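In this view, the complex is presented without one of its protein chains, the others remaining in place.
Labels for the chains are A, B and C, by order of writing; each one numbers its residues from 1.
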Amino acid sequence: MLRRFIGLILLLTISVVLVGCGEKEKTIKVYTRDTTSGTRDGFFSTIGFSEAVTDNTVLADGYVEVDSNGGMITAVKNDEFAIGYISLTSLETANVKGLSFNGVKPTEANVLNGTYALTRNFNYIVGNDFTNQTEAEIVEAFLAFLTTSDAKSTIISEGGITEINNEDPSWNDIKADYPISNKDNSEITIKFGGSTSVEKIAKALSAEFSAKCGNFIFEHNHTGSGDAYKRTQGSEKSGTNALHIAFASRDFKDSEEATLGTSGKICIDAIVAIVNKINDLDNITEVTMKKIYDGTITKWGEIE
Amino acid sequence: MPILLNWMDKLHKNKQFERKILTDNIVKNILFVVTILCASVIVFIVLFILLRGMSPFINGYEINGKIYTVDIFKFIFGTTWFKTPNLYGVGFIIVNTVYVVSLTLILAVPISVLTALFITRIAPDKVGKSISYIIELLASIPSIIYGLFGLGVITTVVKNLSNFFGYQSAGGISTLSSAIVLAIMIIPTITMIASTSIKAVSQDLINASLALGASPTQTNFKMVLKSARSGIFSGIILGVGRALGEATAISMVAGNSGNGPTFNFFDTTRTLTTTMLLGLKETTGLDYDIRFSVGIVLIVIIIGSNILLNFFNRKLEK
Amino acid sequence: METVFNINNLNLFYGDNQVLKKMNLSIPKNKVTAFIGPSGCGKSTLLRCLNRMNDLIESCKITGDITYGNTNISEINPIELRTKVGMVFQNPNPFPMSIFDNVAYGPKCQGIKNKAALNEIVIEALKKSSLYDEVKDRLNANALGLSGGQQQRLCIARCIAMKPEVILMDEPTSALDPIATLKIEELLYNLKKDYTIVIVTHNMQQASRISDYTAFFLLGEIIEFNKTVDLFKNPQNKKTEDYITGRFG
Partner (left out) sequence: MRRIKDFILNGITYVSSGIGIFILIAILVFIFRNGFGSLSMSLLTSDYYQTTYNTNIIDSTFYKLGDFEDPKIENSFFSETWGISLKNGNNVAGEKIVEINYVAVSSPFKSMNDVATGEKREIGKGYALSKIIMTNENDDFIMALAKDGAEEVVKKLEQATIITDMIASTGGGGIRGSLLTTLYLIILTLTLALPTGICAAIYLHEFSLNNRLTRFIRIMIDMTSGIPSIIFGLAGAVIFIPFMNGVINSNGGSIASGALTLTLILLPIIIKTTEEALKVIPVNYRSASLALGASKTQTIFKVVLPNAVSGILTATLLSIGRIIGESAALIYAVGTAIKDNVAINEKSTSLAVHIWSLMSGENPNFALASAIAIIIMIIVFILSISVKLISQRLNKIKVGN
């Protein structure tokens, strides 16, 4: 029995060596997030490869699917020949190399001035039909709060990309217009939800605004961008899943038309293509990126 | 008749004894019901997973405004896990799973059996005991820690190994890494059972072998292992079960290739369990329920392999 | 002769295996009756029938009847029967608890909770089984710390505490050394004025020393039953003679 095992191991090893010897040039290992990921949606939509948003079969052979931003970072860190994509926020601590996109460096400034194109919007949508007057007023105040420098700076500090203009009021400036903020709202529960990508920003905003608006109770149940419209103004708006305020990490579709004044953009999120630290590639174009992901380009040597 | 008189004296106690018998019966029935409940757990589990897992093939799911069901034939024989909106295939995943588990066995079985032999027959008593204790400790380590170890250490080793062979792996995330992690996890299981069955080989047989002029080593390898083979095989059966069902550890090193099957050691793979865990957080509807269908496949494979291996084991015993 | 048990035409099967065959026997009251015979002849099985311990064996089937007093034992609640017909086993088997708790176990199970009453019962039982002097200072010590002979006397005390009418003993001395055996035999001698004792033994000397009546068993049948003196001096059956003279068995 033992002899047979050893023989089998040897045989398998030899076969691998034979297969292995054929590779001369290093193949590009393509890493992607799973199909439920908003980052994946944003990435493939922007590089003009929207077929790949929910479909793995169009991707290059030998692609590797990871199911989190963290998984992507670990994977690319471990693989010298990898290419992947993460949210710009986590690039700095990730210890991987972020690539310029169409010659533009992935920085916040470049995102804001519109030159860095690999981005997606984070949007909000609120309910349009509240029976409880207090809730309606808090939601209204929250929308006003989103325009203040207070909220914007919080969004920025949580990794969202947005700009604070000099005209932006501070909450103290406009507080008087929203008398609800001076009442004790600690009995009121405001439900937040929607995209998981926006969850961190949403939580920071709700915590800050609760302090500024009578300590209302905030509940977060983030289940994905698809539920943002559905649970505020769509089919689930009056059920147990209903939300007061929801976020989406993509633009709303035509089928998700919100009532005027109840939705909008809160910030931009940049996606950055990443490679291993030792890779000497610095820049990648939209066209090359698509070719890499659809398998037209398979070797690192083929990238000009 | 004094005895009879004595009887009459104690007659009033009769009721107390009747009560005791009644209590016994009540207790027995309660325990019986509880036992039946425990035994029916598996029925409920299989039933519910079957119900939910069959749903993708029967009920329609709304995706982007249209209603879809999953083609069961394509599901079972598919070589692509997912193509939007409703194509799911586990055929290659089944092959991958079986392949990874076979590879695991090739790694784990020799090591486990030899370790068991060492513990029970070769090593001095104290050394044997301490090693068997170390093996027991290994068995108690949670799988998530094996996953962490796999991600931090084994992938690096495998990556270097593949570079050595001139093959480019995905940072060591591969079939081989998965097999190694699984092997580490099932070595304790097989070793513990194998050593019990080796211990059970009767000293008479061993003495007989020695008396025939075989060296202790020859006796160990030829006679002892042969006599204990049925026990060793049951250990292997248990190990296969554990390897097939392991999820978290392997999902950290498998890589989740989307199509296949893959037979190269250094390529990424996808097993039934990693498929069930992947992307679980955000998913709903069809994509969620299909995991139950994969669960059905996993149950069938586990029960099937168990029956098959036990059948072989019975043959081996003969 | 006053009798306690009357066994009529008793057959007992374990599965398809007949262990007791058409047995007829009367156990005299306040006497020591010994069952002797080679191993596997059904002595212990018959003994276990007397307090319905065989009920616990699944595959056991019994035909014929045993009466206790005037009642068929199958009509007596087994728990009740066992409070009247105590049993001492081959190996001393005290529970792993204190000496006191061992003796008080039976009365407690019958619902006696009064501490003083229990105390009285325990001391009386221990005295009757001539163990009291040896253990009176350590009633709360674990019973497993006693010597084998003491343990067996404790088991007898445990049995006596139930105030039974009959004590069944299944080779009570076979696991003990000669000195301990002697003590148990002395104890039996003292007990027989109050209790009916049925004892299974391998040891013919023991049977002749302590018993008033002896039954000789062979292959599931009772070959001979008589006063001990007569049976040993003057066996009626050839097989009995062969056995007691050591020619077989």
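The working rule: a residue touches a chain if its C-beta (ideal position, glycine included) is under 8 Å from a C-beta of that chain, and two chains touch if they have at least 3 such contacts.
The structure presented is a predicted model; accordingly, all values stated were derived computationally and were not measured.
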Among shown chains, those touching the left-out chain: A, B, C
Among B:102, B:230 or B:306, the residue in touch with the chain that has been omitted: B:306
From B:54, B:153 or B:205, residue that would touch the chain that is not displayed: B:153
Absent-chain contact - pick from B:76, B:144 or B:308: B:144
In chain A, positions touching the absent partner: 67-71, 73-74, 87, 89-90, 92-94, 149-150, 153-154, 156-157, 164, 166, 170-172, 200, 204, 207-208, 210-212, 215, 221
Touch list for chain C against the chain that is not drawn: 51, 53, 56, 58, 79-80, 82-83, 86-87, 89, 91, 93-97, 105-106, 109-110, 144, 155, 158-159, 162
Those residues of chain B which, in the complete complex, touch the missing chain: 20-21, 23-24, 27-28, 30-32, 34-45, 48-49, 51-52, 110-112, 114-115, 117-119, 122-123, 131, 133-138, 140-149, 151-153, 184, 187-188, 191, 215-218, 220-221, 241-242, 244-248, 252, 273, 276-277, 280-281, 291-292, 295, 298-299, 302-303, 306
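Assume only the chains that are shown with their structure count from here on.
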Most widely separated chain from chain B, with each centre as the mean of CA atoms: C
Most centrally placed chain, judged by C-alpha centres: B
Intercentroid distance (Cα basis), chain B paired with chain A, Å: 37
Distance from the mean Cα position of chain C to that of chain B, given in whole angstrom: 53
For chain C, residues contacting two or more additional chains: none
Chain B partner contacts - residues on chain C that touch it in the complex: 4, 29, 69-71, 77, 79-80, 110-111, 165
List of chain B residues in touch with chain C within their complex: 1, 3-4, 6-7, 13-14, 16-18, 20-21
Complex contacts: residues of chain B adjacent to chain A: 65, 80-85, 106, 109-110, 151, 155-156, 159, 162, 165-173, 221, 225, 255-259, 264-268, 277-284, 287
